[in-house]
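Of the protein chains in this complex, all but one are displayed in their positions.
Going in written order, the chains are labelled A, B and C, and every chain counts its residues from 1.
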Amino acid sequence: MSATTTTPVPTPKTNHIGLTVVDYRGGKTTLCAGCGHNAITERIIDAAFEMGIQPENVAKLSGIGCSSKSPAYFLNRAHGFNSVHGRMPSVATGVVLANHKLVALGVTGDGDTASIGIGQFVHLMRRNLPLIYVIEDNGVYGLTKGQFSATADLGAKLKTGVVNDLPPIDTCLLAIQLGATFVARSFSGDKKQLLTILKAAFAHRGTSMIDVISPCVTFNDHDGSTKSYKYFKDHEEPLNDVGFVPYFENIEVEYDPGTTTTVPMHDGSELRLRKLDREYDATNKVGAMSLLAEAHEKGEMLTGVFYVNTRTPNFIDVLHMTDQPLAKLSETLIRPPKEKLDEIMESLR
Amino acid sequence: MSATTTTPVPTPKTNHIGLTVVDYRGGKTTLCAGCGHNAITERIIDAAFEMGIQPENVAKLSGIGCSSKSPAYFLNRAHGFNSVHGRMPSVATGVVLANHKLVALGVTGDGDTASIGIGQFVHLMRRNLPLIYVIEDNGVYGLTKGQFSATADLGAKLKTGVVNDLPPIDTCLLAIQLGATFVARSFSGDKKQLLTILKAAFAHRGTSMIDVISPCVTFNDHDGSTKSYKYFKDHEEPLNDVGFVPYFENIEVEYDPGTTTTVPMHDGSELRLRKLDREYDATNKVGAMSLLAEAHEKGEMLTGVFYVNTRTPNFIDVLHMTDQPLAKLSETLIRPPKEKLDEIMESLR
Amino acid sequence: MATFDLTIEDRKTTSSEQHRIVNDFSIQVATVNGSGSQSANTVLLRSIFQMGVPVSGKNLFPSNIAGLPTWYTIRASKQGYIARKKEIDFLVAMNAETGREDVMGIRPGSVCVYDEPLKLSALRDDLIFYPVPFDKLVAPVCPDAKLRRLVKNMLYVGVVDYLLDVDPAESEKALVKHFAKKKKAAELNTAAIRAGYDYARATFEQQCPFSIERMNKNQGKLIIDGNAAAALGSMFAGVTVVTWYPITPSSSLVEQLIDYLKKYRIGSDGKATFAVVQAEDELAAVGMVIGAGWAGARSMTSTSGPGISLMAEFVGLGYYAEVPAVIFDIQRVGPSTGLPTRTMQGDILKCAFLSHGDTRHILLFPASVEECFGFAIEAFELAEKFQTPVFVMSDLDLGMNNWMADPFTYPDKPINRGKVLSEEDLQRLGGFARYKDVDGDGIPYRTLPGTNHPQAGYFTRGSGHNEKAQYSERQDDYVNNVDRLARKLDTARSFVPAPVLEGTGTQVGVIAYGSSHWAILETRDQLSREVQLQVDYLRVRGYPFSKQVREFIEGHDRVYVVEQNRDGQMLELLKLDLPAEQLVKLRSVRHYNGLPIDARSVTDAIISQESKGVN
Partner (left out) sequence: MATFDLTIEDRKTTSSEQHRIVNDFSIQVATVNGSGSQSANTVLLRSIFQMGVPVSGKNLFPSNIAGLPTWYTIRASKQGYIARKKEIDFLVAMNAETGREDVMGIRPGSVCVYDEPLKLSALRDDLIFYPVPFDKLVAPVCPDAKLRRLVKNMLYVGVVDYLLDVDPAESEKALVKHFAKKKKAAELNTAAIRAGYDYARATFEQQCPFSIERMNKNQGKLIIDGNAAAALGSMFAGVTVVTWYPITPSSSLVEQLIDYLKKYRIGSDGKATFAVVQAEDELAAVGMVIGAGWAGARSMTSTSGPGISLMAEFVGLGYYAEVPAVIFDIQRVGPSTGLPTRTMQGDILKCAFLSHGDTRHILLFPASVEECFGFAIEAFELAEKFQTPVFVMSDLDLGMNNWMADPFTYPDKPINRGKVLSEEDLQRLGGFARYKDVDGDGIPYRTLPGTNHPQAGYFTRGSGHNEKAQYSERQDDYVNNVDRLARKLDTARSFVPAPVLEGTGTQVGVIAYGSSHWAILETRDQLSREVQLQVDYLRVRGYPFSKQVREFIEGHDRVYVVEQNRDGQMLELLKLDLPAEQLVKLRSVRHYNGLPIDARSVTDAIISQESKGVN
């Protein structure tokens, strides 16, 4: 190997499992240019890359909507399942039961989750299924051309002048109340916060419910919208500054224990929440609920990690399932021997 | 009319519209003897009688379950609709839209509401439809022989030894959060409190969500149950003492404004909430939510009126509907004249 | 047989024909969606319409909001054929992504206008090409660079006007109508049309082989889509409760209904004589309809395939508890999500038997926008007459595309709420039995909640009941009740819209329904012209089938059932209904690629089956 004068091809950066960011990409997006969902797609790619997730080991799940199309635009090497409208939680549950070693990543919309899907959402949260559940929340049904969804704020106005007259559902408040163990809200435009939250979600073994405000540039990004880029930038109020140290990075990051709380995650990573304007304990469930209830009354648009709980057992634990994925159990494990059938037959004589 | 010595037949008590309690009865119950649901049926009869509700003007609505059968056992002169499992809210919505002058009274079970029906429940609450919504809550599916429902408490045990391992849904907390405007919890065994709450609900024009703990003597009244008569009697903690003065009773009842809050209801009646052990303002939404969230953490079984709000417009107000029931509008009001059709046709040429 | 013009329908046309083809060809515009092409296409369609030439337009759009390929096909037909035409005669290629395939797909001798940078003329030498530098032309017309992407498309209207001899004044008129409330847009776009026209006039020397000449065929006619027509029908039917959950291609029915109701159904108190609810999903939407129908409202919902599946449980309740409800199914391509923006008649069998157990429902099959209007009214009448859910089986082609139509006929009968007993009736009768067959037609009497009579109340349930609406698990009560229900649906045969017969008694029959109608009209002429086969045509308009359907089949040797689904669902319904000995006569022609059915495909299929001999 002699020294040459040709400029070396820059080696693309690899992550700790040796893959490059290209290995995490998906198909070309067919969403509108500027759609918030595309930014979230980018952050999911980055987070999976930076966390060194094996793409083949991911199951991408979604319902129906512009948002629910996104899984086609990241992690091409993963299996994906774009199911039916509002019922992704049940599909995800089946997937995780069949193979709990998969990293299950659900992407949904506010209509998909809070309108048609709220029933399955409620029961999913109760089960604390190990699943990352990302709501790409634009307050409207993008794919059917912009009707209000159930997360639209009271008084929000469509381009057509129609005003929303029903109160919004706060999916974060609901999730905390019902049993999710990692609950956060972010903004598609906030690269750093969203990336960090997603990385933490990959480290969590339980339901990570992340509501991401994700403006619909075509139907809900005008004056009068409360889910527009402008409105959110003007009104967003971060609750805490979210930091994350993955288990494979042995960096000792300086932090002030007076202002920063460290939460150890399931995989050995650390979540670091630095307080901003107010005292806040993200491990206190009642406090988290009160905070969001109040914010709602005051019209505050809080973002950050609201609640994290790494103690409550997840659904797989509760079911006492064998360690090997059910989908992969061999015949001898799932078909009892003939003697057992004979024994049962005998008992029925 | 001469004085005679025969003893007079005692005239049955009549209410302010001249009916007797018999006019409010229904068919003979087919539920188990001792079922909490039967006691609730009795209180509904009493409340409708005492409030002088015209029985013909009531629409009784339900889903499917032992609880959902109850409407057959009260108010025989009312129309009743025993619909499908978990979807009574939508049927009730249609009924009220068609005829908002009806007194709509929905009766459901915890399975019917919190398991299969939670999606419709959530959206019903958001709409604040004028409707009395009574959950006969026994923590199990009575009619299908005693499986846990989604209101069963963590750790509750069935007779078969099966333990519930998912967190319960607190329908009151949900209802308040989502938009119901009169929210209470009571106990089928507490005649006075339940009767008073039901009377107040008849006076309210908005969604009155009343969760009534109603033991299932056949499948969930044993040791280990947290919805048994005994468990509830041992653990119930009334939040406030509920009093009610209907609009047609011109009695000036003495009360101490220091301990009692008076809430004027839509029809001119007054709800009087006397505080017990703690300070509590039932008109404060955030406070109500925090109370229930805390009670839940502490395992307290609170009863009483948690939340009342007579200011928020109900769904009929929001829809700007004409005063006459839609079902009764005459042809001239619902079929525009020929000129209008011609005008439209012309515009399409 | 009469002589006829040499038209493009003749498969023998050569690319070297001498005279121009007038008022008989198809235009396809290929663009991307979200680019303003829909306005341009509507203006083009209207221009030809205003020239008095029968015309139709079909929008082929993706299930996506912006940036994917879209096609719009316009057909001008002096004979009045408005079905989709399979062959493209005149292409406007604006989309780089599909340009190649678009050009390769058209027949020799056709015309292609294209966006100059796409360099499409290199692809073939048997087409007539007209390149247009749209980007260059749009700049001076539209100073605001951001709007150019949208205005660019209006330019081709001007180009096409010139090439086809369409009077540009008609386009400007159409444009003003289209942008009625947007003056600035109207001005900008007018300028664009002119720029396109001027460029073409200045540039193109070769005469276009196609031409539009003024006719007088559209006198009194208007243009409307089927969903708007159904919305109008519903409004004039006196609908009071409307529920919905958005879904393509159904949404625009309710969205347009909302607009109409707001305009025409506000009472003298300034308040609404209706309620519209966007429900949380289709289960809730239909549940509300059932609740409202039970309580006496004229109630409806509109949906498409996935919504139909979700409504199954409630529709069974409506059937068995006997509650009126109107459900519009604007059919799209299934199964599952399928092709949500393509058309199909794929839910026929499903709706006929929707829900578990022995159920059967009334279906109406509108074929035209006029019938979308009329059958909407009829659906409400039938739902209340029969106290049962009624489906109006429209589809994407009918519902979302623009169609020429005669002005709609104002209903000539007053609203009839069916067998509803009032307080006075009850006073007179002393009571009633909710589920008794008093009149022998299977239809019982009902009362509405709130009827102020102590005998008015009854208990409705989806579980077993006797004639008095009391709970019953008795065998005899159950059998009585379901036998009456079967009788009731049988009565409906005489009340659904009767089929329409065209033809005067040949051996070969064709049965079709809904939006397939237009292709059949043309197919009859093609068969007659090309293979001298005269066929009678029965257009089925309702289920359960009227007796004329059976008579038609009995009266023919063989009958082709033409429809737009894979499984021949109407044929299946017929098989279940007809006497067995008639079934040997039935043959199936199916078209199910998501495009509106065209006459050529039907004609070819019939010719091919005919040539296999009569069996």
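One rule holds for everything that comes next: a residue touches a chain if its C-beta (ideal position, glycine included) is under 8 Å from a C-beta of that chain, and two chains touch if they have at least 3 such contacts.
Note that this is a predicted model, so its numbers are computed, not measured.
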Displayed chains contacted by the hidden chain, counting the whole assembly: A, B, C
Full-complex contact with the absent chain, from C:P140, C:G220, C:G270 or C:G357: C:G357
Chain not shown, touching residues in chain B: 30-33, 64, 66, 84-86, 115-116, 118, 141-145, 147-148, 150, 218
Touching residues on chain C - with respect to the absent chain: 62-63, 305-306, 308-310, 312-313, 316-317, 319-321, 333-342, 344, 346-347, 349-350, 353, 355-360, 461-464, 473, 475-476, 478-479, 482-483, 486, 565-567, 569, 572, 575-576, 580-581, 583-586, 592-595
Chain A residues touching the omitted chain (full complex): 54-57, 59, 61, 71-72, 75-84, 87, 89-99, 101-102, 119-120, 122-123, 319-323, 325-329, 331, 333-336, 338, 340-342, 344-345, 348-349
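Following the convention adopted for this analysis, only the chains that are shown with their structure count from here on.
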Euclidean distance of C-alpha centroids - chain B vs chain C, Å: 45
Whole-Å gap separating chain A and chain C, where each centre is the average of the chain's CA atoms: 41
Touching two or more other chains - residue numbers and ranges from chain A: 115-116, 118, 150
Residues of chain C engaged with two or more neighbouring chains: 280-281
